[in-house]
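Apart from one protein chain that is not included, each protein chain of the complex appears where it belongs.
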Amino acid sequence: MRRLPWARTVFWLYAATLMLPLLWMFGMSIRPNADILGAFSLVPQRVTLENYETFFTDSTWYSSYLNSIVYTSMNTVMSLVVALPAAYAFSRFRFAGDKHLFFWLLTNRMAPPAVFLLPFFQIYQSVGLFDTHLGVALAHMLFNVPLAVWILEGFMSGIPREIDETAAIDGYSLPGFFFRIFLPMIRSAIGVTAFFCFMFSWVELLIARTITSVDAKPIAATMTRTVSAAGVDWGLLAAAGVMTIIPGAILIWFVRNYIAKGFALGRV
Amino acid sequence: MSDGRQKHNRAWWLVLPVVVSVAFTAIIPLMTVVNYSVQDIFSPFDRIFVGLDWFRDVARDPEVRGALVRTLIFSAQVLLIEIPLGVLIAVCMPRRGWTVSVALVLVALPLLIPWNVVGTIWQIFARGDIGLGGWAVNKVVNFNYTLDSADAWITVLAMDVWHWTPLVVLLAYAGLRSIPDPYFQAAQIDGASAWATFRHIQLPRLRGVLTIAILLRFMDSFMIYTEPFVVTGGGPGNATSFLSILLSKIAVGQFDLGPAGAFSLLYFLIVQIVCYVFFTVLTRSGR
């Protein structure tokens, strides 16, 4: 097809601009703090790994990083387990109130987390889930279950219904068909959905910070509470920032062709 | 949800886990918020029913109205900048070869960064003393986002454009890829200019994805919290104090259960209305 002559230039310029703040943070993370606050320089004068060393040796940092990984993983598994049968039901059957239920799920994905802060705080304290990984994982199901249902439904609707009918004629029961034929067919969709559940749980701060204090404190909360009497430790903060980007940056390659679909709730 | 589905009420058993889990995380909290919103609560044992007083207070509170207006202006600016920019970049994106994958990964990267880290990145980047962006702007005009309201607003807006334009790019790109090649070949034979091709072939075909992009960007910018919280904390003064920031200040900071409950419900009502429009558009464009 016809391309504008300057299209390539425009795009790569944009991509470079996009990377600039990221590279700058990376640059900060490998400078000693004295250099950061000293004279401004474009390129690090001295390269050091001491910020990363602090990150991996100070238990408040690495343990909160692990906390985040634990509760996001739990949340991903839990969200997928409840969402898979529901998405199948929405894509294959008509039942009383299906449309309204589907809409209600969407409102939970769209609701501002701030609305749920106070009751979450109270509920999790009264049922003893405050400051536990399970508590955060459950709380994040608020937006991740709807997300997973919507994305999976988008993928499942693309699979012809004849496959279900053929399997039924071949004598498969619904659970037998679902586990032995259907799930293997949509495994890439499950992978993509898992990625998005993991990601949206990983990037969330407000709820996770409100219902934890010490034992399950997420890395995001640790990062926003670093301002000490001595001021902000920019180098360490930047190093922690780089560390939190790594999981997404590794996984993104595998889902690159489905990113748009995932962000658009499976509707592209 | 496509039509031609089987009628099958036992399918309810399949959605039951979802209903139960989301009821625990959404319905019970929402009921609690409703209970808070009609009482003046000193302690669980010392509380008075006050009817709709909190709703009246919150609906007439100039601070809340200010935050609502700011949030709406912010959402409008976000849409006005990100949608055209996103479409432009999507049109310019490579279509073939190995650069496609690289381009997709690069563009998607900001979307996968934790929201508070997006805040941290810009907190560093926009500072005049240690950040490249702030340092460069300072060469031209005086810029300090911690002291000047306009600078703080621009920083938050620039951050959102940086963070979320990629979403529009990805959606528009997915839309463009779904246009069959013969359309372009026909346009080429007719000798159509690049602009005419865009205006009459590409843009009409993008209507569906752009609607999704607009609605998603509206909803997410309407509930923005983490990024401005990290960069400006709502300040200076209340220059960047959006609805979510104000609400969580009242709820968690001051622990005013009644007003926070009423505020939450009004906020939730607006979201419900927009969400219904969103849903109607989504389910109808699918047919």
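Going in written order, the chains are labelled A and B, and every chain counts its residues from 1.
Basically, a contact is a pair of C-beta atoms (placed from the backbone, for glycine too) under 8 Å apart; a residue touches a chain by one contact, two chains touch by 3 or more.
Note that contacts and distances are computed from a predicted model.
According to UniProt, the chain absent from the figure is "Putative small integral membrane protein", selected among "Fumarylacetoacetase-like C-terminal domain-containing protein", "Cytochrome d ubiquinol oxidase subunit II", "Putative small integral membrane protein" or "ABC transporter substrate-binding protein".
Of the candidate positions B:Ser101, B:Gln254 or B:Gln272, contact with the unshown chain belongs to B:Gln272. Within the full complex, the residue among A:Leu49, A:Val77, A:Ala96 or A:Val214 touching the omitted chain is A:Ala96. Screening B:Arg56, B:Arg95 or B:Arg199 for touch with the missing chain picks out B:Arg56. As for the chain not pictured, it touches chain A at residues 96-97, 99-100, 122-123, 125-126. Panel shows chain B; residues 28, 31-32, 34-36, 38-39, 41, 44, 47, 49, 52, 55-56, 59-60, 266, 269, 272-273, 276, 280, 284 of it touch the chain omitted from the view.
Just so we're on the same page, only the chains that are shown with their structure count from here on.
Centre-to-centre separation between chain A and chain B, using Cα means, comes to 16 Å. On chain A, the positions that touch chain B within their shared complex are 1-4, 7-8, 10-11, 14-15, 18-22, 24-25, 28, 36-37, 40, 42, 78, 81-83, 85-86, 88-96, 98-99, 101-103, 105-108, 110-123, 138-139, 141-142, 145-146, 149, 153, 157, 161, 199, 202-206, 210, 219-220, 223-224, 234, 237-238, 241, 244-245, 248-249, 252-253, 256-257, 259-261, 263-265, 267-268.
Residues 1-2, 4-12, 14-15, 17-19, 21-22, 24-26, 28-30, 32-33, 36, 88-89, 91-95, 101, 103-117, 120-122, 124-125, 129-133, 135, 162, 166-167, 170-171, 173-175, 181, 184-185, 187-188, 194, 197, 209, 212-213, 216, 219, 222-223, 225-226, 229-230, 243-244, 247-248, 251-252, 257, 260-261, 264, 267-268, 271-272, 274-276, 278-279, 282-283, 286 of chain B are the ones that touch chain A when the two sit in their complex.
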